[in-house]
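The block that comes next holds chain A.
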Amino acid sequence: MAATPHHTAPVLQMTGVSKRFAGIVALNKVALSVHAGEVLALIGENGAGKSTLVKTLTGIYRPDEGTIALGGQPVSFANAQDAMAAGITAVHQESVMFDELTVAENIWVGRQPLQRGRIDWARIEREAEQLFARLEVTLPVRARVKDLSVAQRHFVEIARALSQQARVVILDEPTAALSQREIVELYRIVRQLRAAGTAIIFITHKFDEIFAVADRYTVLRDGQYVAAGRIADVTEAELVALMVGRSVQQAYPKADVTPGEVLLEVRHFCHPTEFDDVSFQLRRGEILGFYGLVGAGRSEVMQALFGLTPRARGTVTLDGAEVRIACAADAIAHGIAYVPEDRQHQGAHLTMPILHNITLPILDRIGFFLRGRRARENAVARHYSEQLELKANHLCQHVAELSGGNQQKVVLGKWLATDPKVIILDEPTKGIDIGSKAAVHRFIGQLVSQGLAVILVSSELPEVLGLADRIVVMHQGRVQREFARSDATPENVVAAASGCAHALEAA
Partner candidate 1 sequence: GCGEKPAADGSPKAKADKVRIAMVVKSLGNGFFDAAHIGAQEAAAQLKDVEIIYTGPTTPSAEGQIEIVNSLISQKVDAIVISANDPNALVPIAKKAMQRGIKVVSFDSGLAQDGRLMQLNPSNAQLIGRRQLEMARDAIGGAGEIAILSASAQATNQNLWIDVMKAELAKPEFAQLKLVATVYGDDQSDKSYREAQGLLRSHPNLKAIIAPTTVGINAAGKAVVDEKLVGKVYVTGLGLPSEMAGHVKSGAVKEFAIWNPIDLGYAATYAAYDFVKGRPDAKAGGKVDAGRMGSIAIDAKGEAAMAEPFTYNAANVDKFAKIF
Partner candidate 2 sequence: MKVLKQREFLLACSIVVLVLLVGLRSPVFVSPASLANLLTDSTLLIMLALTQMLVIVTRGVDLSVASNLALSGMMAALLAARQPDLPLPLVMLAAAAIGLLLGLVNGWLIGYLELPPIVVTLGTMSVYRGLVFVLSGGAWVSSHQMPQHFIGFPLARLLGITHLVWIAAAVVLAAWFVARHSRFGRDLYAIGNAPSCARYVGIPTARRLLWTYGLSGLMAGLCGYLWVARYAVAYTEIAYGFEFTVIAACVIGGISIAGGTGTVTGAVLGALFLAVIGNALPVVQVSPFWQSALTGIVILAAVSINARDGKHGGRQILPLHQVDRSAA
């Protein structure tokens, strides 16, 4: 790991930066500095203010107080363009993508090069191709972004950030949607940038990443600066303690539950374009992991199982009886819950209160007239919010006002409240902090010990390996292999996910 050049002055320095939203202090006199040619890990719990900090740095929010200095000169940005011009760019936590535009144009959007007054399309495409070549990924530059997978989109965003030759590049949870292989790819890019003298701020909830790429760290807690230092000088436990303000029991607590009889059986599940001949069994009290590369079609299978895909065919047996699930309401009635992966679009109602979000799927059970049932609604919502350690002021707060991780908790709470027999968790810990992640894992354990069956779709290998009783690996819309907990090793699971299981079996 490169030695941090501490003798030089920092490229970027923030001092006493504060940002308030109506009633909430998101940043409170935060200080941060980053040098050229180093990777700074910015860590903190959900809602600690990391993304807000990124937005104040990139001119999207204007800080209420404090100064930002770039190369020793104080700067202030009126908009994103100013920040870009000054040499700060970011890959934001939210996807910043323009679906109908081509890959090349997405990279240059807002600052297309002109030639004699008109946009130089040839140059746009040429340079996009060069960028991807540098990143060593292959992407068709003329394809529309809406036809790309989530991972590919992410690379477009990264390419956009790189195309600006910035002095400071900020990556806000860049790996949340990526699978192992692409993450490795990303690390390589980060190191490349560092070697070229770029300052990088890397935000993540995954500690292995921090230790893999970062040189220094800065910790935020509740909008306040807590600590900073060299990665080489701390241990993971210390970092976690700094971040959470207490110690967190780490690792994956495998609940000690012996799976019971078969609860759910899916046979020959097919869809014309998305998946083919998917069969599996799920037992009471069991955690069934679904692993695969991003885009393997796991989410599609689960959505079809949940009744969201009309064109899917196959048989589903629940508790020994064949059931027909034509819509999500059927699935809920049969005791199946699906926690979707795309929180913003599929999971939460952002401008509705937390309360209404949580009770939405169970309104049938609460009653027809909701006015008189307010207490009951509150009790349900409160119960699950507290269980998941939701950070919010009151239950009538809009979900949009919560940080990304806390939004995810609301979605989780919503589905737990349906009191399901089978719960499908699609990337349940995507983007949530380590403390809460542990809480979710504990909670999953608690669920199975209550006799629930859990399907855990995750692209995080340690999570799947640590929690699941069995692991189904999918590749290109088909079940590639199924592993018992005892057989699964990181190597053979990843190999199966990449489609080379046969080779392994033969060996």
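The criterion applied here is as follows: contacts are C-beta pairs under 8 Å (C-beta built on N, C-alpha and C of every residue); 3 or more make two chains touch, one makes a residue touch a chain; residues count from 1.
Candidates were picked such that all candidates are chains of the complex that A comes from, given by their letters.
Every value quoted in this text rests on a predicted model; they were computed, and no experiment measured them.
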Contact partner of chain A within the complex, picked from 1 or 2: candidate 2
How about chain A: which of its residues touch candidate 2 in the complex?
58-60, 79-84, 92, 94-101, 105, 109-112, 114, 117-119, 142, 144, 160, 271-276, 295-297, 300, 309, 311, 476-478
